[in-house]
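Omission of a single protein chain aside, the complex is shown with its protein chains in their original locations.
Chain IDs A and B follow the sequence of writing; residue 1 opens each chain.
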Amino acid sequence: MKTLFTRRLLIATAALACLSGYAQAQNIRIGFQVPLTGPAASDGKTALQGAQLAVEQINAAGGIKGRSLELVALDDQTQPAQAVPIANKFIGDGIKAVISGSYSGPTRAAAGVFQEAKIPYISAYAIHPDIVRAGNYVFRTSFMGEVQGRAAAKLIADIMKKKRVTMINVNNDFGQALSAGMKEAAPKMGLQLVSEYNFGMGDRQFGSIVASVKKDDPEVIYVSGYFFNGGPLVAQLRAAGVTAPIVGTEGFDTVNFVQIAKEAAEGVIITTSLDRDTTDPTMRKFIDDYKKRFNVGAEMVAASTHTAVNVLAEAIRKVGIDDSAKLRDAIGATKNLSSAVGTITFNNSREVYKAAQIQVIKGGEFKRFAVIDDPVLLAPPNY
Amino acid sequence: MYYLDLLMIGLVWGCTYAMMALGLTLVYGLLRILHVAQATVFTLGAYAGLLVANATGSLALAFVAAIVSSCVVGVLIYRWVYEPVLDKPPFVPLVASIGLLIAMEDGFRLIFGPYGLSFTSNPWFATMVGFGGIQINLVQAVLVITAVVSIGVLGWVASSTRLGVGLRATVTDPAMAESFGVNRVQVRTATFLVASALAGVSGLLVGMLNNLVEPGMGGLIAYKGLAIIVLGGLGSVSGTLLASVLFGLIESFGTVMLDQVMDRDAVAFLFMLLMLLIRPQGLLGKGR
Partner (left out) sequence: MDYYLSVATFAALHIILAVGLNLVMGFCGQVSLGHAAFYGVGAYASAMLSVAGWPFPVAMLGGMLAAGLLGVITGLAALRFREDFLAIATMAIGFIFVGTARKLAWLGGEMGISKIPSPLSKHEYAWLAMAAAVLLIIFSLHVRRSWMGRAFSGVAQDEVQAQTIGIDIAGYKIAAFFLATASAGFAGGLYAHMTQLIVPDAFGFVVSISILAMVVIGGVGSTLGVATGAVVLTLLPEVFRIINDYKLLVYGGMLLGVMMFSPQGLAGLLSQCVQAMRRRKEAA
């Protein structure tokens, strides 16, 4: 009795295993490097959601030539030291293309590994220049640090018409890349960098910096940081009586920023890739679908990973996933692709051009302030 | 003006550290344990207070919640984690404490999510108090007042009440104290109650100050707290206070002046290290 049952169970299990293996073989698996733990865990969660939404939408529309897309996510703990082993794990598991939904440090560490293994690697929102310089298999679907800096400089000089700027940067790849971009563009736009201060990613109390800014009395304050820095910083600046307009970057593009800073968030302007007031159908669809799926407002990080998945999916649709050189070329050939972050086109150095969305916070919501669509100004470098 | 501002900020930070460090120095003085897990109680107080404040709209209830939750957990940590290992070599309670801290931080992240929570209404945050030309916000003022009051009350308890005298006796000579009828368990429980309450309240206040309660908010403050009690002279309350204020001032001035050379945390630790090399027993510690 028992043995018959056991045998049947074994057969059923084996059949199931074969079937799932078969199904797995049918799925197109793409890797997703994301910080699910560590200091970037909040952005990591959002990044994963954006990618998941993209995969769900693609599969709902019939997948890629009938095959389902499958996202294989691994946690890099926001640590470059962890990024290298999981890059090796992806490669060892036979993953043919990987997207990074992580910060610049870990992405930069993994880029070298993927380049050597000739696996196409797309950085969804990490902005450090060295990432793409790792080689011709590495791409970026978001703004480089220096391009964002240029956009901010143009925003401050030409649109806001101010001159004296104080920069406050977060101490890491992200902040340093942005500050380099701003420093390079500022003199060309006629801006004067009055002072510069730095803080650590873990800082929440900015008393000394606030006091120093008060003393410097700039016309505009440019802050590069994440929402968990920017929120308290902006609140503390306003509480201390500093009324100068504040320009932030995509790190502030989250609902949490407004929740933390409350009234102080009013009037803060950010350079980002998501326009809540957009009429562009693809961007609009993303914003609405994200809200429906996750019950929370869409954010830049999610839009970026959503875009990266779509760019990769489009390329796979054209040439399949098995020939990495062909896939690499197909990704690089992406032109005028309509995505959640606007219309994007790669240049010869695997960086994208897209318009910069300038948003302002009014009534606790992100609204359009301006759009900088200048292919010359915002051209990513060719090297 | 500017330097006055920096001074004020330094004092506020110093008071924040003092509340954490006081608890740490009390525990160390009594049990020779570096209570790293104090950070857990700090964060718990903040979460408890925030949840109650958002649910009921009452700050008073929030403080009660913070104190109660942190006291309960603090004493439990003593009972379940420290008491069983009191006879083991010193690294055992230290590593256990660190393990507890790491686990709890992750626990908070799993329960409350990685994003961090904010207060739906935080009136003290936006209210400014001014005197002598300097402006600080109400939360900062409350922090300073609470710290000063706590220190005063503790000082009085230590010198004038049975419990306080018993505590000091137990620290100096446990066996003798017991023979005089001082209840060891009572003294220890009281110590942890006080230390945890201080941590919980300061956690809630810091949460209000940043308008952000995060799973990892306690960690760095606990490590700095340890550096402070070492700097002050392990076991010396007045040393701890002095060191806390110094730390706050060093950070406040150091952040803007040594900006290019090292980051804020490093400045404070470097100061501690240098002071220790000159005076190994700490500022007000007893010599070997």
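Here is the rule we go by: a residue touches a chain if its C-beta (ideal position, glycine included) is under 8 Å from a C-beta of that chain, and two chains touch if they have at least 3 such contacts.
Fair warning: this is a prediction, and the values are worked out from it, not measured in the lab.
Engineer: Can you tell me which of B:Leu110, B:Met128, B:Val149 or B:Met176 touches the chain that was removed from the display?
Structural biologist: B:Leu110
Engineer: Could you tell me which of B:Leu7, B:Leu51 or B:Val92 touches the chain that is not displayed?
Structural biologist: Of the candidates B:Leu7, B:Leu51 or B:Val92, B:Val92 is in touch with the missing chain.
Engineer: Where does chain B touch the missing chain, residue by residue?
Structural biologist: So the residues of chain B touching the unseen chain are 28, 32, 34, 81, 84-85, 88-96, 98-107, 110, 223, 226-227, 230, 234, 259-267, 269-270, 272-273, 276-277, 280, 282, 288.
Engineer: Could you list which residues of chain A touch the chain missing from the display?
Structural biologist: Residues 36-37, 74-75, 79-82, 84-85, 88-89, 91-92, 105, 108-109, 112, 117, 128, 130, 171-173, 175-176, 198, 200 of chain A touch the chain absent from view.
One rule holds in what follows: only the chains that are shown with their structure count from here on.
Engineer: State, to the nearest whole Å, the distance from the C-alpha centre of chain A to the C-alpha centre of chain B.
Structural biologist: 37
Engineer: In the complex formed with chain B, which residues of chain A make contact?
Structural biologist: 37, 39, 41-42, 44-45, 171, 197-200, 202-205, 207-209, 211-212, 214-215, 228, 231-232, 235, 239-241, 256, 259-263
Engineer: Considering only the defined contacts, which chain B positions touch chain A in the complex?
Structural biologist: It comes out as residues 1-2, 5-6, 9, 12-13, 106, 109, 113-116, 118, 122, 125-126, 128, 135, 137, 209-212, 214, 216-217, 220, 251-253, 255-256, 259, 263-265.
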